[in-house]
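Every protein chain of the complex appears in place save one, which is left out.
Then we have chain A:
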Amino acid sequence: MKSEAINSTGDNTSTRSYFSRLSIYKQSGLLRWRLIPILVAAVVLIPVGTVISSFFSPASDVWQHLVETTLPALLSNTFWLAVGVACGVTLLGVSLAWFTAVCEFPGRKFFSWALLLPLAIPAYVTAFVALGLFDYIGPVQTMLREWLGPDLFWFPNVRSRTGVIVVMVLAFYPYVYLLARNAFLTQGKRSLEAAQSLGLNRTQGFFKLALPMARPWIAGGLMLALMETLADFGTVAVFNYDTFTTAIYKAWFAMFSLSAASQLASLLIVIVFAMILIEQQLRSRTRYAEIKQSAPGDRIPLAGWRAWLIAGFASGTLFFAFLLPVTQLSIWAADVFARDFDQRYLEFLWHSLLVSFLAALLTCSVALLLVYATRRQSDRVTRAAVRIATIGYALPGAVLAVGIFIPLAWLDNWLSEVVMRLFHIETGLLIQGTLATMLIAYMTRFLAVSHSPIDSAMQRITGNIDEAAMGLGLGGWSVLRRVHLPMLKGGLFTGATLVFVDVMKEMPITLMTRPFGWDTLAVRIFEMTSEGQWEQAALPAVALVLAGLLPIVLFMRQTDR
């Protein structure tokens, strides 16, 4: 039918050349494009395979020791942390999402975006601020002791499991909040009205309808929060709360057993994959729950004490999750600014910016290639490869660091041996301890972060646009340059910003794979906080928070439109 339509314009020659060009264009891509996702998937699969295979490797002494001493504690610590954070972020995230999406109370507009701000603060920053403030020698307890006498037995111990959970809930609830709010905004009011017209009151409507309908989104947000929890290294390190990530670090850098580290990593990976499986089960069961955009109806006006209660609830969350840490950080940073803002600080900053920039560039280029390959050849192999290639976000940084370091070290040794045999030259280490290791690790971990905005930007370019461009005489590369890239600009920019900020905050990969002496802001924070020097950690943390605000501003500008 299409060819008829074109033929009917009467210009037969141009029609024929248009179609022949189209078919060549598609065929020539056959081999080239499919290779890219497969290669990238391999790069991701190598660390995963390395780590998992170590699970079956003969147990070392260190491993024996770990199994006997710390493993039970690690498992129970991780389990209770995950359970606590899951409950906390769901309660906090869903309730705040409901109130800001469906109700009207004083300050609702402000809170609806401000409640995302905690995303700007890395959890480990919130963690050390909380410790600095509320620990025994911190200002809060000191002040209370001055007022109420020295016996503060009732004051909760901050350095506890509850303390870690509270900090992580405050840091990660925005994931649930964001997704649940999206669900409630698009379907909450309307489904509530439908329920009311069928004789249910609002409370029944919430529990019988709005909540079950939003379940896939809530589960998605919860999954993100749990991934972050399992991947977290900095927070638990600050609290000395041993989980797998800190154990991996200690096995490697304190016991110098890379194999034990790798075996610990394999356990963590099993836990993560189990969670992914559960999530996909949940998703596939609720796949039909698609959102139809409906006209935003009026919000439910809350009046009197209820309105103020909810405004108070939102302010309280915002205060503890954002205002308090930022204020305390600023105070500390101002205190030490004169002394600490020196050549070394600028070096940390430069290292952070450089490595984040390079990682963003690399990751976005690879993501763009993946997206383009999928567009050229969207078959099962390509799609499966892309899915594998973007799984890295689920892998904790500590696991990836181990999984990438081992094969690279092996490659390095092999290379130097080959060179030695062939040319009798002592090469030393070629790859280990270079920026390349670190960049590959970042790319593996954050590929999904840049892939999804670029991919959704590409989805918006329909096939007809390509055909229109080709119909106007543009060839393959000109289509990319003149049509696709301009249309992808927004997605690329978003993807790059997200990766940039994530890399700046990333702690375990940086710690474990950086070149010797290559200190970044995150490394500096780790070093200072492990010595309890909260004030010294504040200045680098301020830079991270400022960078962390970038994607939030970006996100809000996008949603404003």
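Methods note: contacts are C-beta pairs under 8 Å (C-beta built on N, C-alpha and C of every residue); 3 or more make two chains touch, one makes a residue touch a chain; residues count from 1.
The rule is short, and it goes like this: contacts and distances are computed from a predicted model.
Missing chain, UniProt protein name, picked from "Iron(III) transport system ATP-binding protein", "Copper chaperone NosL", "MaoC family dehydratase" or "Ammonium transporter": "Iron(III) transport system ATP-binding protein". The chain that is not drawn here is touched, among residues A:Asn201, A:Asn240 or A:Asn413, by A:Asn201. The chain that is not drawn here is touched, among residues A:Ser54, A:Ser95, A:Ser112 or A:Ser191, by A:Ser191. The omitted chain makes contact with just one of the residues A:Ala97, A:Met213, A:Leu362 or A:Ala469: A:Met213. Although one chain is not displayed, chain A still touches it through residues 190-191, 193-201, 209, 212-213, 215, 286, 288-290, 292, 294, 297-298.
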